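Got a structure here, written out as structure tokens. Questions coming.
Shown here: the complex without one of its protein chains, the others still in place.
Read from first to last, the chains carry the letters A, B, C and D; within each, the first residue is number 1.
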Amino acid sequence: MLKKLTRAPAVLVAAALLLTGCNGQNDAGGAAGDDPVSGGTMRMLQNADFSYLDPARGWDGGVNAFYRLVYRGLTMQAAGDAEDPNAIVPDLAESLGTASEDGLTWTYTLKDGLKFDNGDPITSAELEFGISRAWDPEIGIGSPWLRNTIEAPADYAGPYQSGDHPGIETPDEKTIVFHLIAPFPEFDSVLAQPNAVPFPVGSGAGDEFINDIIASGPYTLETYTPGSLIKLVRNEHWDPDTDDVRKAYPDAWEFEIGLDGATIDERLMAGQGADANAISGRVQPATLARLQAPDLAERVETADAYCTTYMGMNTTKAPFDKVEVRQAMNYAIDRASLQTASGGSQLADPATTITPPSVNGHKDFDLYPSEGNAGDPEKALELLASVGLQDGFSFTLDIRSQPTMQAQAESIQQALAKINVEVELNVIDTSTYYETIGTPSQQSDAAITGWCPDWASSASTMVPPLVDGRLITDKGNNNLAQIDDPGINARIDEIKAMTDLDAANVEWGEFDEEVMALAPMAPLLWEKGVFLPGENVANYIPNTSMTDLTIIGLKDPSAG
Amino acid sequence: MTDQRPLLRVRDLTVGFTTAAGRVEVVKRLGFDLARGGALGIVGESGSGKSMTSLAIMGLLPKGAERTGSIELDGTELTTLRERQMQAVRGDRIAMVFQDPLSSLNPYYTVGTQIAEAYRAHRTGVTRRQARKVAIEAMERVHIKDAARRVDHYPHQFSGGMRQRVMIAMTLSMEPDLIIADEPTTALDVTVQAQILDLLAEIRRDTGAGLILITHDLAVVSEVADHIVVMREGDLVEQGTAEQVFSDPRADYTRMLLDAVPRIDDEIGLLRTTATEEPR
Amino acid sequence: MIRFLVNRLLGMAVVLLLVCLFTYVIFFVLSPDPAVQICGKNCTPEAIDRIRANLGLDEPFRTQFWTFLTGLFAGRAYGTGANAIECAAPCLGYSFQTSQPVTDMILQRLPVSATVAVGAAVLWLLAGVAAGLLSAVKEGRFADRFIAGLTLTGMSVPNYVLALSLQFLLVVTLGWLPFPQAVPFAEDPGQWFLNFLMPWTVLSIGAAAVYTRLTRANVIETLQENYVRTARAKGLSPGLVWRRHALRPALTPIVTIFGMDFAGLLGGALITETVFGLNGVGKLAADSITKNDQPVIMGVTLLAAFLVVVGNMVVDLLYTAIDPRVRVGSAT
Amino acid sequence: MTAPLLRATGLVKEFTVRGTGLLGRAARFRAVDDVSLDVHAGETLALVGESGSGKSTTARLIARLIDTTSGTIEFAGRDVHALTGKDLHAYRGDVQVVFQDPYSSLNPKHTVERIVTAPLVYQKRPIPGGARAFTRELMERVGLDPDHSGRFPAQFSGGQAQRIGIARALAVSPKLIIADEAVSALDVSVQAQVINLLRRLQDEEGFSYLFIAHDLAVVRQIAHRVAVMNAGRIVESGDRDQVFGDPQDPYTRRLLAAVPRIRPEWDAARRRNERARRTVEEAAR
């Protein structure tokens, strides 16, 4: 769900640290011997603060997991321990949406007994209001999918300035109808986005939701000290009977923010006092060695990658305008060394495709194989020689001033030195990195970045945004390769139109391979996660995309 | 004088420093007497050791200085006294007036506090009020006008001459037997100098205290002292009554010094100097 | 006195204005357009324009700066219509990253920074003055030389190196202390003390070394003053000479320097707070720098400068109170 | 009578004094108040007074080290204030200053040679015969060992250092030397030597002295004419013998009365004894 983040570094850090979720593979064996029990306070130790409490503004893996505790939408991603955790299931709605024949009108019916934390009922009007906030120019800076799919006049500027949303109908309190711009078979996924949630009509203007929450989910806000502490307590008006997914075992949540990564790991390993009830994001590479100790090893949880770290090559600049050169890069890069530099085999896998295995629609292939993934310089040199570049060349690689990415860049530098290619690193401050590489006039020859799907139920948000030539913009561009291939563009339209989502996913896998034959990018790594929940934590199923916090509980609520 | 014993009797006083370059003696085997109520002038040019002599008597030599010889005050040998006993002597029996009254007064306390300090240190059970009264009296005795008000002023609020009066007042509170004045007028203008010298004479007359006046100015010493000690580079060059030293000096050095003094009422001509300066 | 105060206040205002202007210009000129950052990943040129207008970034620099200044004293409003946000004085603006009012963000962090600063200051003042006195008394002897060695070491160890070493030794290896967390005093005084002990130590060690040396030098120098000789000539006991005539003049300059150092510290101990993960103003600064959150950086910078300048002034006034030479004009 | 070498008319110098005390206002303090004086070629005019009387300020005004508030100074018929560039350099050569504290007035980091030749260097004038020889000659003239031209001031005694200061003044062959308390910091025996030196040099070179001093006895030994200053004003001036012998102004009288003296009868006795001793010695020979 997380797109590459053009925005704050906070987002990335949070995304990296806050993990959860379920990843298909159920390894819940080890620690989860005991089942979660209701009660107690669950603690979360994290480095960065959440971006925004207001779901119309925030949109990243970390905060999305948090929103799930306090907000409800019409649909949602399935529980972390579900058979297919990527699936979309109904939440406030009785069932998934019903599309009209032409695919332009989607209708949903609300469950009974839905209430906000103040006891007011949630009706279709509150949903329409909450969803229309996405159009407010100042507030609606979160997920763009509502705006991308639902029909609205160009001058519609949200409920505060323009009033009711013309593209959403509420024929009665329990029915809500959406009119789309164009058919969109995956519209249920759009409504699972965090900004498609209800709010009392008229609330949330200005900075009201900067420090406050009007909850529809099982918890509501007790205290918020930005940058240091968030406390959640039970929302007494949340009715478990209306919620098939959330378990909400703990009575309260405490998010302790602003801790150093190493400190978090130390505290989790020590597990003193309340830290036994704590969870956190990925452990640091340095901690892995210490997790070999038997008592710690049995607490360890792992999660697969949902994002792909890749090096985009600017096909408008020589010599990356030649497909042979781009393929040579794919051959030459030493993914084994990249893997070690990024934390070793437990934290990263070499990536050979654009779509990671845990995203529906992944197809396993490797067009540029090498032994032990350590790179094939001979093959690369051959390719370079075929275009007369056997003596090498030099190019500039944009990277973020962040240790792991620097280590990755240095690894690429070393590997390409073997084929006489000199890499100059252009270190860009984290706060301006995505702005720079997203501006074609400023981007250099190549850049390292990552990409995650906006929803994992299909690869439709994984590959196309990176290669659709029609999406190249002057600012905020995601097609770093700036590749604009009519064949690719046509294939995207073709697959997107398919209403059979499973069949479409098979096509996305094929499409991935077709794209990689042109090598507009070199997939580098799938960065996985290793997690260390506290001893007293049960049913913790971490996920590198979004961990499902709503199913976690304590084994013994009286402890800690 | 009923008591034949001198008030102060100094014998073989030697002050030396041991430095990396060897031992340096700044006062060498000095010996002199001061009669009860007498005024002794110690004269010498810079580096003659006259100030070290006064500090040696007070037992206030700087760190690293070694003192040998004998200093008897009224029959008491001072060199063998313990520090605590010496404290009782200082301020009470021997008082000292220093050259630079500004730096010799603590800028942080009122002059009254500083004048009364000695009194309070040597008398037990003195109340604040009594001490203040003593200070005012002492200031009145040195002719500081409006003493009751000025007792609460700080040193920097006084002029140079007044500060020196404060210093003198400080010595008076304990009625000492001996006052040592080390270049008390050097920093002062000539008219003020005359007043301070008069004041010292007056106090001596009134209290009967002995006075040691240390100065480089032969004219000053001639006006105040009845006995003279002439020093040069730590050596005692000559001593005797003032009249004898001034009218019939024995040592060449004394004669040279006297020749070099410009006179306000003597003939004008080349000043007679016998010393030749050799570059060091 | 009043005149002195007025002059001092004016001087202070000038310096603060300079700080404001300087910071503002630097960030105005150097920084990437904050509107683009705020706008996020799905941005349109119109959206950027709207954000710029909201933040007043479309105004000429002079107007912007003036609005900023008036915001400081009178408050200001952001945006228009239903979404307008009132920012009461002293308004330092809103964080670009979190939309929190900068003033609130700083105020929330201030208690932690103050705890760190006060504890460290007490520690270094006590340790520094005590060691300095001991050193002066034992001048040239073993204790003096030993302390001299310690102070040189203390002055030389970079505080993050010290912080990491201590944490490794006392927390990770020996487990004697907890990982520092900002435990409020009221919650658990014992834990509060244990948690803050390391930050205090790290922060105070360099200053303690400097204060030791200062105290030693001042005391030794004061002991050579003529008035100390006068005091001894009056027959005062060594204790009295020390207490009345050596310590007060020797420690007065230390008070003044202490005031400034302490004020500087209140504005946040950036490295110590960052290394120990304490959410104080210093860490706020570090965090907002990585996020290029200009209003917060500006706010913290201004606060720190303000504290230093005010600290300077307080020290000046204090000095006036302590030193009669300044307090009472000369009569001549 | 010829025109004076130096004529100062109606000199005034005011300083702004920072306000003191509560709400003190900046005040103007008149350090020199309507001072007029003449110095003729070859003569010594002594300016006497106690501290704060304005005599040193007057000296600095004349040396153009500070600017006057009002009044005029003429040197050899030219208005000193109007001088610039070359003319000012020429004036700097004609008028030299010897200061009170020899150590303070000699740069501790410079050698004698550098100190002595500095005025010529600063005025961009050639050094006759080269720096080394020139320095040696000057040192000889003021009674210093020429071999010591490479030494630093601190390696000399006070009297010697003051001779270096005099040598520096001589380097540019001045017409007027302003001696600002030039002998007051010296021990009495050394003072006598330096006074003698100053007198001898005047005899040899014929320049004038403006002799600033607080010590009346010294002044009496060296001055031709005397001006007494008090609180910024000249209260009395005239020939030496007239001022010392028959002071008109009460302040002058007070000043004279305060000078400590060795009793004349002792001095007389000493002279008698000296003569007697000399006679005995001669007879013995």
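To be clear about the criterion, a residue touches a chain if its C-beta (ideal position, glycine included) is under 8 Å from a C-beta of that chain, and two chains touch if they have at least 3 such contacts.
Methods note: contacts and distances are computed from a predicted model.
S.K.: UniProt names the one chain left off this complex as which of "ABC transporter permease", "Benzoyl-CoA reductase, bzd-type, Q subunit", "Phosphoribosylformylglycinamidine synthase subunit PurQ" or "Putative (R)-2-hydroxyglutaryl-CoA dehydratase activator"?
M.R.: For the chain missing from the view, the UniProt record says "ABC transporter permease".
S.K.: Among the chains present in the display, which ones are touched by the chain that isn't there?
M.R.: If we consider the entire complex, the absent chain touches A, C, D.
S.K.: Where the complex has a chain not shown, which of A:T109, A:S386 or A:Q413 is the residue touching it?
M.R.: A:Q413
S.K.: Which residue, D:R30, D:H89 or D:R132, contacts the hidden chain when the whole complex is considered?
M.R.: D:H89
S.K.: Provide the residue numbers of chain C that touch the chain removed from this figure.
M.R.: 11, 14-15, 18-19, 22-23, 26-27, 30-32, 152-153, 155-161, 164-165, 168, 172, 206-207, 210, 213-214, 217-218, 221, 253-254, 257, 261, 264, 267-268, 270-271, 274, 285-286, 289-290, 292, 297, 300-301, 304-305, 308-309, 312
S.K.: Identify the residues of chain A touching the omitted chain, counting contacts across the whole complex.
M.R.: With respect to the unshown chain, the touching residues of chain A are 260-262, 265-266, 284-290, 292, 336-337, 339-347, 374, 401, 403, 406-407, 410-411, 413-414, 425-429, 431.
S.K.: For chain D, which positions touch the chain that isn't shown here?
M.R.: Residue positions of chain D that touch the missing chain: 60, 63-65, 88-89, 92-93, 95-97, 99-101, 103-110, 118-119, 122-123, 152-155, 165, 168, 172.
The rule we apply is simple: only the chains that are shown with their structure count from here on.
S.K.: Where are there more C-beta contacts: A-C or B-C?
M.R.: Result: the pair with more contacts is A-C.
S.K.: Starting from the mean Cα coordinates of chain A and chain C, work out the distance between those two points in Å.
M.R.: About 40 Å separates the centre of chain A from that of chain C.
S.K.: If you average the CA atoms of chain B and of chain C, how far apart do the two points sit, in angstrom?
M.R.: 52
S.K.: When the C-alpha atoms of chain A and chain D are each averaged to a single point, how far apart are the two points in Å?
M.R.: 90
S.K.: Give the residues of chain A touching no fewer than two other chains, as numbers and ranges.
M.R.: As it turns out, chain A has no residue touching two or more other chains.
S.K.: Got the chain C residues that touch at least 2 other chains?
M.R.: Answer for chain C, listing residues that touch two or more other chains: 329-330.
S.K.: List the residues on chain C that touch chain A in their complex, please.
M.R.: Listed in rising order, the residues of chain C that touch chain A are 32, 36-43, 45, 47, 50-51, 54, 79, 81-85, 94, 97-101, 105, 108-109, 171-172, 175, 178-179, 181-182, 274-275, 277, 279, 283-284, 287, 290-292.
S.K.: Which residues, counting only chain B, touch chain D once they are in their complex?
M.R.: 45-46, 189-191, 193-194, 197, 216-220, 222-223, 242-243, 246-249, 255-266, 268, 270-273, 275, 277, 279-280
S.K.: For chain D, which residues are in contact with chain B within the complex?
M.R.: Touching chain B from chain D are residues 50-51, 143-145, 148, 155-160, 187-193, 195-196, 199, 214-218, 220-221, 244, 254-267, 269-270, 273-274.
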